[in-house]
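Missing here: one protein chain of the complex. Every other protein chain is in place.
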Amino acid sequence: MTGRIASRIAAAALIFFAGYAALFIAPDEKTMHVIQRIFYFHVPSWIAMFCAFTVVFVANVAYLATRNAKWDWLGVAGAETGVVCCTIGLITGPLWAKPVWGIWWTWDARLTTTFILWLLYICYLLLRGLIDDPEKKSTLSAVFGIFAFLDVPLVYVSNRLWRTQHPQPVILGGSGSGLDPTMSKVLLVCTLAVVGVMIVVLMDRYRLERLRHEFEELQIEVESRIAEAPAIARERG
Amino acid sequence: MNTPRAAAILLAKELRLEFRTRELLSATIIFGLVVVMMFSFAFDPTAAESRRYGPGLLWIAFLFAGSLMLNPSFAREQTNDTLDALRMAPISSFAILLGKMLANFIFMSLAELVLVPVFGVLYNVSMAGIVWRLILVLALGTVGLTVTGTVFSAISAHARMRELLLPLLLLPILTPLLIGAVEATAALFTEQPALDRMWVALLAGFDIVFLTASWLLCDYLIEE
Partner (left out) sequence: MPASRTTPTSSVRPFGITFEGVEKRFGSFLALRGVSLAIRSGEFVALLGPNGAGKTTLLRIAALLAAPTRGKVQFTGATEGSGDRATGLSAKPMIGMVGHTTLLYDELTAAENLTLFAQLYGLDDIPAKVAGALDSCGLRTRAGSLVRTFSRGMRQRLAIARALLHGPRLLLLDEPAAGLDRQGLAWLATTLARLRDEGCTVIMSTHARNESLELASRAVSIAGGRIEHDSGPDGDPRPLLAALRAEA
């Protein structure tokens, strides 16, 4: 209990500090000025997203290997958290791009891959919602999750190859495009903060799923006691 | 009973079932034709730009028609629980999956055999001299489509709204296949047709990755 509260306070504190750093500590960027500061949450949200989706992949494989429901809970927690991070990324991106480059969106490799990722994991969650039997739900969504994860590098590669043939404007410079040292530090802090929040949210979601499962177990126990009650009463005479 | 032989027996069963009624095949072909027709109204096929869009439209027609055709693949086995009968037989899960993949590949290829000439006529594309290379590209794309489509048919057979779910699951996953197939086809439709090795390699890579994944995960797809 105290561990949970402590981690939440730590994450909140980190985010506040990160926000402060992004707004006030980081130097002003030459061309984009204030708008550029979105970068300090935009890039970390994508890093957090990749972390979350990697967790989903590991959870999917582990579930199929062990059939332990814990992995299924982790999978759904990771997917939901990842989708949220991805959504934040997809929203902050255009918000940044429009004032700076004049366009909302472009189909470069990275953006396209991220968009497809977003679709795939929404489909993962949708699939889970549409299957009633719990074991089938866990198993089949795990299979789909693995397929989705395997698809991502292929999507990226195919988009990169396509882009060399049909050049598109590149919105985001690479992470290695020469950042001012203070900017790098602020970015690091923001990344840690966002990933920290993502982990806290993910674990909360995992706990929710576990509680749901425990509740079901209790329901079964209660029902079976009720069913046995007449027999026990008879035995007692 | 070894897997290839069991798959062949099941393939024969699928072919027999389909060719008795030919419902699925004709519906798929007609739907593909409808999509191609719609595109030729929406984008005037005689304009030069439209010829550039041709390969894209062709493959979109295949993907749409395919994702409708693949749905009944496993859904049909729920009538009378025939899938249970297959699962009780001493054959591997992969044999069951493979039999369906092969059948779907054949049906899809037959549909393409009709749609490609129609497309050629509407978009004034001459197939002379590129036939074999075009067949290679079509085959690689169709393998990817039917392998992933059959797997997702097995998945969505257990879900509600499966007619909507299957295309929804399938089409995003097929993005690399769509790009690769369209580019490879476009390369063949130019003034100097050439087999673009890069895209062919991508298509082959896609097929190998997902065929392997299907083989590794087939037990989870077929089990109760």
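A and B label the chains in the order they appear, each numbered from 1.
Assume a residue touches a chain if its C-beta (ideal position, glycine included) is under 8 Å from a C-beta of that chain, and two chains touch if they have at least 3 such contacts.
Computed from a predicted structure; not experimentally measured.
Novice: For the chain left off this view, which of A:Ala10, A:Ile103 or A:Ile220 is in contact with it?
Specialist: Once the missing chain is taken into account, the touching residue is A:Ile220.
Novice: Which is it among B:Ile9, B:Ala75, B:Ile106 or B:Met198 that touches the chain not included here?
Specialist: Looking across B:Ile9, B:Ala75, B:Ile106 or B:Met198, the contact with the absent chain belongs to B:Ile9.
Novice: Of the residues in chain B, which ones touch the absent chain?
Specialist: 1, 6, 9-10, 13, 16-17, 20-21, 79-82, 84-93, 219, 223-224
Novice: For chain A, which residues reach the chain that was dropped from this view?
Specialist: 67, 132-135, 216, 219-220, 223-224, 227
Throughout what follows, only the chains that are shown with their structure count from here on.
Novice: Can you check the complex and tell me which residues of chain A touch chain B?
Specialist: 64, 112, 116, 119-120, 123, 126-127, 130-133, 136, 139-140, 142-144, 146-148, 150-151, 154-155, 157-159, 161-162, 165
Novice: Which stretch or stretches of chain B touch chain A in the complex?
Specialist: 148, 151-152, 155-156, 158-161, 165, 168-169, 172-173, 175-176, 179-180, 183, 198-199, 202, 205-206, 209-210, 213, 217, 220-221, 223-224
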